[in-house]
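Apart from one protein chain that is not included, each protein chain of the complex appears where it belongs.
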Amino acid sequence: MSKKFFSYKIFLVIFVLIVLLIFPIFLKDPYFLDIAITVLLYAFLGNAWNIVGGYCGQASLGHAAYYGIGAYMSTILFLKFGISPWIGMIISAVIASILAIISGYPSLRMKGPYFVFFTIGFAETIRTLFLTWKWVEGSRGIIIPFQNNPINFIFFSKVPYYYTILIFLIFGMLITYSISKSKIGKYSVAIREDETMAEALGINTALYKSYAFAISASLMAIGGTFYAQYVLFIHPNDLMSLNNSVIFMLIAVTGGKGTLFGPLIGSIIIMPLWEYFRSTLGGQFAGLGTLFAGSIVLIIGTVAPGGIIGILNKIRARYNISSRHNSIVGEEK
Amino acid sequence: MLQAIVNGILLGSIYSLIAVGLSLIWGVMRIINWAHGAMVMLSMYITFFAYSMFGLDPLIALPLVAIIMFIVGYLLQIALIERTLNSSWISRLCATFGLMMVLESLALIFWSSNWRAVPVTYSTWTFNISGILISFPRLIAFFIAILMALVLNFFLNHTEIGKAIKATAQDREAAALMGINVNNIYRITFGLGLALTGIAGASLMTFYFVFPKIGFPFALTAYIVCVLGGLGKLNGALLGGLIIGIAQSLTAYFISPEYKMPMAFLIFLVVLYFKPEGIFGGVTE
Partner (left out) sequence: MGKLKIIFQIKKVSKSFGGVKAVNQVSFQVQEKKIIGLIGPNGAGKTTLFNLITGFLKPDEGQVYFQNRDITNLKPHKICQLGIGRTFQVVRPLSTLTVLENIVTAALLRHNNYKEAKEYAIYIAQITGLTSKINKMAGGIPIAEKKRLGFAQALATGAKLLLLDEVAAGLNPTEVDKFLNIIRKISIEGLTIIMVEHVMKAVMSVANQILVLDHGELIAQGRPEEVTNNEKVIKAYLGDQYKF
């Protein structure tokens, strides 16, 4: 590791950070700001998924459930009990992590595809539950009345939302970073690589899977609260859909699952196009967004399992640019 | 209530048909085909177009659809699935799930989200046997499912290719050592699995309708059926389909139709918790 190598990576990170920070100053158009916010939000959510799906290898396709629970919990606490969404957000994060541990318990023994079935079924059940639950307005959804009041996590312009989600993203990535360097992170990776071997090394796989799940779910819930406060309308089908769960996975996997910047890269690539197809074209052409996303998933599954970062690593290795030092990625299969 | 059970059996036979294909693919190649539901959707559309363009009755088009789907499966195996045989299960998930997304979105783009149905004359015929109403097309579908089960059984146990498939499912290395072209077997198996969805899809079109996302609930249930019966155990898929069909029917009757999926999921959970290998002890690896 030469000094030169070190500074190029850090320089890149700082550059990206500066770009993200000054972005709204140059692009004030609400349409673009909206896309930017969406990109950052999904990067945040993808990062949350990545903790349990990328690092720990438990590819859950039911994470949208925690997203929705976060949104609903903070909203209910706000509208029915007058608790500020900022606080509601923390509460729902805690509840989501507890719920993740409880609901994750049956799935701890499940391997591979069984685990995925379980998470899908779990999320679908939660979604059905919320659809039929009268107290949370079920299939009508909940509208959050607009009042320009920062204390209640509602802003008039999009700019504060942008910076809020940016801070959340940085926070989320810092958590991922510190996990990756810690015992939890190393154990999670071992579990991902070979659960049997992990057990033989003294790793309580059930416990560490639960840790990863809990952290991941609480971040998801925070994202859910943000969404609720940004869009000001929540509905089970918008939040807790399988579609969403797949996008979370897709974003992390496209960028590179199990890497720190994977979700951000993935979100930057996928979300703008997705939003474009969905909101501008609409109707039958809504299918184009899924077609695009689906093709990417397909390609990643068949030829590029390491995502963009995986490809970059391969290029680096081929041209011998630097010795591999990032222990998190490695050769993917 | 007997009515509910009968309905359940008829419904379940469709699940069985779909699940058998899935179970076969898993048993031989250890891949969960997440695009299985989309394949059912595809076969239903093919059946629809066979009618709207050539005036073919679904049941007559059925063998044609099966053959088309077989070819589709064979080609897909070559083009896509083969690349993932040595990858992690997440990669395989991405490959087949991506395939599903692509198929559903293409269907949406080209055929829109409007429901399509084939207006066969007999779609509303019902028999009344001592107070129990039996829908004629569903009964036909039931018999087709049973017929397919018998044919499949014969094929796997008494033909060269069938036995080769069974051998590969048990031990792919041993099979290769015995001179079996494993790659080809995989292609045939995948084609076969999709052919079965073709049969299911064509049968469904005699009394159901199709739209791009119709595959998903069928697929989800099919997975549950496979787990229930034991992944890789075809008899299990057959029996499991009937069980789930009856359970769902009873749930719809006694509680509410909205809880059909949660009930199926509950059964799934119970099975996974107490007997993950399923009824017939399938392969869990």
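By written order: A and B. Residues from 1 in each chain.
By definition in this document, a residue touches a chain if its C-beta (ideal position, glycine included) is under 8 Å from a C-beta of that chain, and two chains touch if they have at least 3 such contacts.
Quantities reported herein were computed from a predicted structural model and do not represent experimental measurements.
Novice: Specify the shown partners of the omitted chain in the complete complex.
Specialist: The chain that is not shown touches these displayed chains: A.
Novice: Return the single residue from A:A190, A:A228 or A:V253 that touches the missing chain.
Specialist: A:A190
Novice: Per the definition of touch given earlier, which of A:S157, A:S182 or A:N243 contacts the omitted chain?
Specialist: Candidates A:S157, A:S182 or A:N243; residue touching the omitted chain: A:S182.
Novice: In terms of residues, what is the contact footprint of the unshown chain on chain A?
Specialist: Here the touching residues of chain A are 181-183, 186-187, 189-190, 193-194, 196-205, 323-324, 327, 329-333.
The rule is short, and it goes like this: only the chains that are shown with their structure count from here on.
Novice: How big is the gap, in whole Å, between where the Cα atoms of chain A centre and where those of chain B centre?
Specialist: Spacing between the chain centres: roughly 32 Å.
Novice: Taking the complex as given, what residues does chain A use to touch chain B?
Specialist: 57, 59, 106, 109-114, 116-118, 120-122, 124-125, 128-129, 132, 242, 246, 253, 257, 284-291, 293-303, 305, 332-333
Novice: Using the touch rule from the top, collect the residues of chain B that touch chain A in their complex.
Specialist: 32, 80, 83-84, 86-109, 112-113, 212, 216, 220, 223-224, 227, 258-259, 261-262, 265, 268-269, 272-273, 276, 284-285
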